[in-house]
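A single protein chain has been omitted from the complex, and every remaining protein chain is retained in its original position.
Each chain gets a letter, A and B, in the order it is written, and its residues are counted from 1.
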Amino acid sequence: MSETVLEARGLCKSYGAQPVIYDMNFSLPAGRIIGLLGPNGSGKTTLIKLAAGILTPTSGEILVNGREPDEVTCGLVSYLPERTYFSGWMKASAAVDYFADFYADFDKNRALTMMSHLGIHPDSRLRTLSKGTKEKLQLVLVMSRAARLYLLDEPIGGVDPAAREYILRTIISNYAENSTVLISTHLIADIEPVLDDFLFLRDGKIVMQSSTDEAREKYGMSIDGLFREVYRC
Amino acid sequence: MLGKLIKHDMRSLLRLILPLTLAIIASALLCTLALRLVVSTASTGDGSGYEIMIISSLGAYIFLNAAAVLIYPTVVTILIMYNFYKNLYTDEGYLTFTLPVKRSSILLSKFLTAEFWTFISFVVTSGCVAFAIFFGTATDTLYNTDIMPFIEFILQFVDVTFTAPLIFYIISMVAGSLFQTVIIFLAITIGSIVAKKLKLLAAIGIYYAMDLVTSIVISVIGFIMMIPSFMSDSSALLSSITLQPLVNGIIYVGFAVASYILTNSLMKNKLNLP
Partner (left out) sequence: MKRLMWHIDGSAPLYLQLASSLRYSIVSGERPAGSRIESVRDLAADAKVNPNTMQRALVELEREGLIETRTTTGKFVTDDASIIERTRRDALDELIAEFTVRLHAIGCGSDEAAKRIKELANGEGTGSAAIGADGGTAE
């Protein structure tokens, strides 16, 4: 089934007079792992936040499964932002229960298993965990959902190589069958083997969209190399 | 889903407000004891320096406690609003606003839990004051035996003409509380979502603006209601005075509803989390 999971039509987003996303058009099919690639400030996080519904477009539209972001799309989308969004006083088990409470597609046992592999005691308060552990816990919760679209904002940025490995393995092992995973990152080399497709973003516009295989064949280089070419200053 | 939101909101607020409430109640109990000591020392004592010391130190404690009990409802409101802001417009908002629930349910849950705890704080405050008066002003009996006869004496005069104004007064109190909760919600929402700079200032400004506008409307309408009584006799004056609280209550509710709708609309259509 190749329905369109995420679509943008004439999407624009400005903060005041400053445009961040400019007349963006794209369509992402189901069942693909897609990289949202670009340097910092190119609009990756803004695009993901628009898809998640916590930003409102200035004009144009963004559609998840054909709907504008609302409570129904929130049930279809599993979003991992760059920040920790649980209160520090919460216990780890409470965070798991919170997800179980609100999300019908949440696999509690899987999350608890992954949590114990991380060495997180269920009764530990989140503020006692290191930043890296908190990020991994959030990833575990997000990936334990059987969502239609996973939005992962810089999941491997700013973590050590061992953590990066864990994160990539967790993503690959857990995403639901035939769902789409949109990963934004500026670390191309690590993410390239995982991707089916990619989008290059620059200054709020899409400058290239292709499958990784086609691009490698067409340009005769890795996506990492292609990225350096395209973004050469 | 609304039930789940309420459950989690209640849990967050409980964590913030319950310790404070228990402390206030405990302090009020101690205060009542102190009051009894002061009353008995003052009435039976001989004015020695030792007694003056006891009375003044206990008196200071009683005064502080009274101040605390009076400030307590305001502190509860601050805690409620802090929780509202933190859960919606800080990093936690990334979690709250991506839940598969209607935005209107999120607001409704916040509103209901806020009103619940506001009511609790009112009950606790009244209860502490009543308790202190009832048990604290007695000397050789457990409770002040003058109070019940006094209340019965007052109740003699209560008849139909008193119940209507009393009910109207209660209505205007409740409406005022709803109004205050909602305009603070609106102020925080406008400050966080709409204002680009100086968000806190914008929030405070909105709050006072709403308060001022409502007060002006209440005064104007109150004055209009008084006009007939200038023309005719005192019975018109009495009925307009009686009706005043009800009219105020309706005005409060009207503004509260408008603010609630506006807040709901902003949350639903204009959300932009930084």
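The rule is simple: a contact is a pair of C-beta atoms (placed from the backbone, for glycine too) under 8 Å apart; a residue touches a chain by one contact, two chains touch by 3 or more.
Not measured: the values here are computed from a predicted model.
Chemist: Specify the shown partners of the omitted chain in the complete complex.
Modeler: Its contacts among the visible chains are A.
Chemist: Just to verify: which one of A:L168, A:L187, A:M208 or A:V230 makes contact with the chain not shown?
Modeler: In the full complex, the listed residue that touches the missing chain is A:L168.
Chemist: Out of A:V72, A:V194, A:M208 or A:V230, which touches the unshown chain?
Modeler: The missing chain is touched by A:V194.
Chemist: In the full complex, which bits of subunit A touch the chain not displayed? Write them out.
Modeler: Spelled out for subunit A, the touching residues are 33, 165, 168-170, 172-173, 190, 193-196, 216, 222.
Keep this in mind: only the chains that are shown with their structure count from here on.
Chemist: Between subunit A and subunit B, what is the separation of their C-alpha centroids in Å?
Modeler: 44
Chemist: Mind listing the subunit A positions that touch subunit B in their complex?
Modeler: Subunit A reaches subunit B through residues 16, 49, 52-56, 71-72, 74-75, 77, 79, 81, 83-87, 89, 98, 101-103.
Chemist: Can you list the subunit B residues touching subunit A in their complex?
Modeler: Checking each residue of subunit B against subunit A gives 1, 4, 8, 12, 15, 86, 91-95, 97-103, 196, 269-273.
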